[in-house]
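Provided herewith is a single structure, encoded as structure tokens, for subsequent inquiry.
Yeah, one chain of the complex is gone here, protein chain that is, but the others are all in their spots.
And then chain A:
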Amino acid sequence: MRRVLSALIGLVVLVALWEGYKAVGNPDGTVLLGVRILPRADDLSMPHVWDMLTRLGRPELTGGRPVWRVVLSAGLFTLGITTLGFAAGAVIGFLLAVAMQRFRLVERGLLPYVILSQTVPLVALAPLIAGWGGTIWPEWMTVAVIAAYLAFFPVAVGMLRGLQSPQAAGVELMRSYAAGWWRTLVKLRLPASLPYLFPALRLAGAAAVVGAVVGEISTGTRGGIGRLIIEYSREATSDPAKVYTAMLGAALLGLVVAALVSLLELPLMRHRRRVSVVTM
């Protein structure tokens, strides 16, 4: 209950900041020595929050479906792709982490490339992946691959850190039980890595959303929220509130993915919630 309330307060503060700046800010933006340091506050650049919300209710085009339904269905489309990419990326990241923990050589050889992989600009990469897929797989699958490409990284790095987190005493204890690598992994390293895995999964969720949205834009995939943002922003001069509706949809998508990842965490982290210490 308290968390819902604080989330609502956060939303109210955000709206207040937006509207507050609109009220006091210069409509043409503040320019210092020829450089604009504060954005324009006119209705074209920063529409009223209320306008964005009412725009959701009105039809997309005259006689068409209302905007909220278009945004919602686009959001669901992208959610599907994001989920697929997230799942694939998480599995790949997990397997890479286990391989890197098991063999130091793999860690030394692979980890630099894992990090390098994230420095390649996504926009440059998207057409390449689309090219590989060619006609073998549909466009949405290319987008899912891009989402997975972004999502695997935090999982691989976080999970590796988690698998390496048990202290020497724990590892020695398992050795004293004559447990081999596999049983040490199952009984010690995997459970110990969970506190590292879940924050990594959250990052991966956010990365998958970004990957899916940017992937849709750069491959020109129709039907998703990324495409909608591009379409609506073309109308930004005549209908400025419209593009923000698509952005609201993207934000909502991010929230839903974050919530889904948090749900994964609940049953596995029970021991972290009870904290009262018995002293005797």
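As a working rule, a contact is a pair of C-beta atoms (placed from the backbone, for glycine too) under 8 Å apart; a residue touches a chain by one contact, two chains touch by 3 or more; residues count from 1.
The definition used in the following text is that contacts and distances are computed from a predicted model.
Looking at the choices "Zinc-regulated TonB-dependent outer membrane receptor", "Sulfonate ABC transporter ATP-binding lipoprotein", "Indolepyruvate ferredoxin oxidoreductase beta subunit" or "Deoxyribose-phosphate aldolase", the name in the UniProt record of the chain not drawn here is "Sulfonate ABC transporter ATP-binding lipoprotein".
Taking the complete complex into account, A:Glu172 is the one of A:Asp28, A:Asp43 or A:Glu172 that touches the chain left out.
Seen across the whole complex, the unshown chain contacts chain A at 167, 169-170, 172-173, 175-179, 183, 187-188, 191-192, 194, 271, 274-280.
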